[in-house]
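Of the protein chains in this complex, all but one are displayed in their positions.
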Amino acid sequence: MKTYKLTVNGELREVIADPGTPLLWVLREELKMTGTKYGCGIGACGACTVHLAGVATRSCTVPVSLVGNRPIVTIEAMAEDPIGRVVQDAWVLHDVVQCGYCHSGQIMTAVALLKSMPNPTETDIEESMGGNLCRCGTYVRIREAIKAAAQQLK
Amino acid sequence: MTATVNSANRLQLTRRSFIRVSAAAAGGLLVSLYLDLPLIAQESAKPKLQVYPPDAFVHIKPDGTVLITVNRLEFGQGVQTSLPMVLADELDADWSQVRTELAPAADIYKDPLFGIQFVGGSNSIAHSFEQYRELGARTRAMLVAAAADLWKTSPSQCRTEASVVYGPGGKSATYGQLAEAAAKQPIPATVQLKNRPQFRLVGKRVPRLDSRPKCDGSLKFGLDLDIPGMKIAMVAHPPVFGGRVKSLDDKTARGVEGVLDVFEIPLVKGTGVAIVADKFWTAKQARDRLKVEWDLSAVEHADSTQLSAKYKELARTPGNVAVSRGDEKAMDAVTPGNRMVVEYEFPYLAHTPMEPLNTTIRYDGDRAEAWVGSQFQTVDQMAIAEVLSLRPEQVTFHTEMAGGGFGRRAVSDSHVQREAAAIAKRLRGVPVKLVWTREDDVRGGYYRPMHVHRVEIGIGPDGMPAAWRHVIVGQSILAGTPFAAMMVKNGVDETAVEGAVGTHYNIPNFHVSVHHPTINVPVLWWRSVGHTHNAFVMETLIDELATRARINPIVYRRKLLKADAGKLRRALDLMDEKSASWRTTLPKGHALGVSCHESFGTAVACAVDVSIENNRPKIHRVTIGVDPGIAVNPLTIESQFQGGSAFGVSQLMAKGAITLKDGRVEQRNFDSYTPPYINDAPIAVDVHIVPNSEQPTGCGEPPVPVISPAVVNALAALTGRRYRSLPLVSL
Partner (left out) sequence: MRANNLTLRATVVILIAWGTWSALTLAGAAEQDESWKSKVVASTRADGLAAWQQVYSVLTHPRCINCHTATNYPQQGDDRHRHFANVVRGPTGEGVAALQCVTCHQEANADSTGVPGAHDWHLAPLSMKWQDPNDKILSSADVCKAVTDRSKNNNLDGAGLLKHHEKEALVLWAFQPGRGIDGSMRTLPPLNHEQFVAATRAWVEAGTPCPQNP
């Protein structure tokens, strides 16, 4: 067990964890932040996506020992984020979610996309969202909502 | 089933509270409805109604909030919005004041027709539409009666709108104001329901109520539960179904900091090893360090290659007759040149809902509490009670929001809940959350069974099928379950032949039989069940016949459908109309694929625009025509078809098969068992609903059967090849 000082959504948090513990489980169980989801544990589904130093990152693949002092931003902070809020609103307006389990990750990924590419093409959307799984198949509405959010942010 | 509620505890009575706050304690109106429940009634029978205090479906609070309890699991299909819409409409409630919650397990929440509390068969709306209408109408009647008393007038002088009762002389009172008085009114035995034109919500595109919390990370799924003192458990399962622990070396596992206990537990079949730890990662580390020697000698080692050969052999012999219409010998009269014999093969499929399976239980000796995102509350509650030597009513069973299900959370043997209960029993007093990892899920069985079909078709001079001999081979899902008595007859499991047996095509001399081998692989219903493979066979064969006869595939189907296949004809016509413009202007390299199929009472017709990109089908557009009876929420229906189309593509994915070798499942996670990502799913899906005032039928499963045959029919047009083996590994 080691102590780690993590910056999560702007706050300095201290946790004690085994160094190999994925950031996902540190967030969920040490910090009780369950917005970030466990879907597969191997980085294949994107449900665990957070922003690590601004980069969309699959928190199930990153041991807490490799985080360092890079700031972590989770889904819980998106309502206060100017792009995050617009994306969430688009998601709600376009009735995107079904079971909803994948959407923390979908939204975090979409926000990362729009922060880096304010005018993504259909191909850009498909490629950047291409690693996020949704078993309910909300993909059609995800596309619509991202385009709407991009429009809104113009 | 009673408990005392004092005001100090009121804050703890969140949506999880099983015991409803009584009218006296919290103020408000409770309405309950107890339905007399035959075990499994005819689909067309209407339930007999009784009135029964006090469990509730509707709670109107003094502040005007209308809390509606939904007797179904919400796992994406939108029932948590659409059933409340039905009730709120008859109630004339202000929709913006409506809040919803999922019902815990209780008799009162059982499905009116099936007598168990469950979600399945796409029948949430179909079975509870009338029920929720009556609940809303009764509640409204009691509010009106209370107002009428108050104003010393008659109910006929009052009208309601948006949670307000209006009386003569400009009088008005809100539902919140009237609630307490209304609670004292007698529950009327009969009520007047609205006529269709009076609906204000039903039939409208109403956005779902649970979007925001699902978008901001605040909604808790079963896996997110955190109960004070809770521990985490995982189970090491035998690598071959039904295996047993022979010896266990847990020294290293126990050495992991945070591990609390390691012990053998019985499984539904065989035994496993449970690990209890303080956290998920601890439990996983410990389980990875377990050294278990398994006894795999007493169980069959299923092997996909061997099964395939065995099934193909079986398919060449007639099975148990599922339907026999016309002349069995008619095929002999068809000349060989006009006969087709084709063989289809389908693999095991896993559901892999995004939220891995989990169950949380606390056992207190004389009672227990369970939290499960369950499609099978009655069954799971009974199973937990059995393991804990309790009566079902001693198990408080909360229904959690679930991250998808597709049938995986409705298991007759409640195997996950039994594992959790066995662990909870040992931890008495300490809540434990049992978690299945994704690997456990992919490897854990309960798959859509593998199938082989052998179809012999005699083609008439008009190009229509004159004789049809169809043998299906696949495990029975219901054998050995409580449902067997009802749904397995004369050696035929209904769920294996649905979609072929009930075909609306007018095929004379139609003969379907089935073999149900017993294989050591647990199997289960997978969204649309038998239709998943039967619709694929039917719709690709019909398409092939149409091509052979040089008749347009839509025209051919119209010609072959029975005259009275009203819903399917209407769906087909609507799809025809709505896809006409793009069907005829497809770019080069694109092709059209068409299919139509009725399942769970809902008729669907589908046209797809497909090209081939990187050796995979690229689905540019899907146009759907659907007849679901009354469309309660067209927005929900649209979403179900958009999502269901993507889900149906699961069957075509290159890595979309579960295979076994020497009893061991070869796949482990999404890297080796891969569902559709955004690029695999259709880019655009437009859904068109036939206006219909018949009783609503479901839309959860009907989207699935049509998509894979339609896509494959398009591929056939592009490549000239017919695809008879799923998944599509190469084109």
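For reference, chains read A and B in written order, and residue numbers begin at 1 within each chain.
In this section, a contact is a pair of C-beta atoms (placed from the backbone, for glycine too) under 8 Å apart; a residue touches a chain by one contact, two chains touch by 3 or more.
Note that the structure is predicted; figures quoted are calculated from it, not measured.
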*Option from A:L113, A:C134 or A:A150 whose C-beta touches the chain left out*: A:L113
*Of B:Q475, B:S595, B:S639 or B:N669, which residue touches the hidden chain?*
B:N669
*Which of A:V15, A:L31 or A:V62 sits in contact with the chain that's absent?*
A:V62
*For chain B, which residues reach the chain that was dropped from this view?*
288, 668-671, 674, 677, 679
*On chain A, what residues meet the omitted chain?*
19-22, 41-46, 49, 55-58, 60-63, 66, 109-110, 112-113, 116-117, 120, 124, 127-131
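Following the convention adopted for this analysis, only the chains that are shown with their structure count from here on.
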*How about chain B: which of its residues touch chain A in the complex?*
74-78, 207-208, 210-221, 223-224, 226, 257, 279-282, 285, 351-356, 401-406, 437-439, 635, 639, 642-647, 669-671, 675-679, 681-685
_Interfacial residue positions of chain A with respect to chain B in the complex_ = 1, 17-18, 20-22, 25, 28-29, 32-42, 44-45, 47, 74-76, 78-79, 88, 91-93, 95-104, 107, 122, 126, 129-143
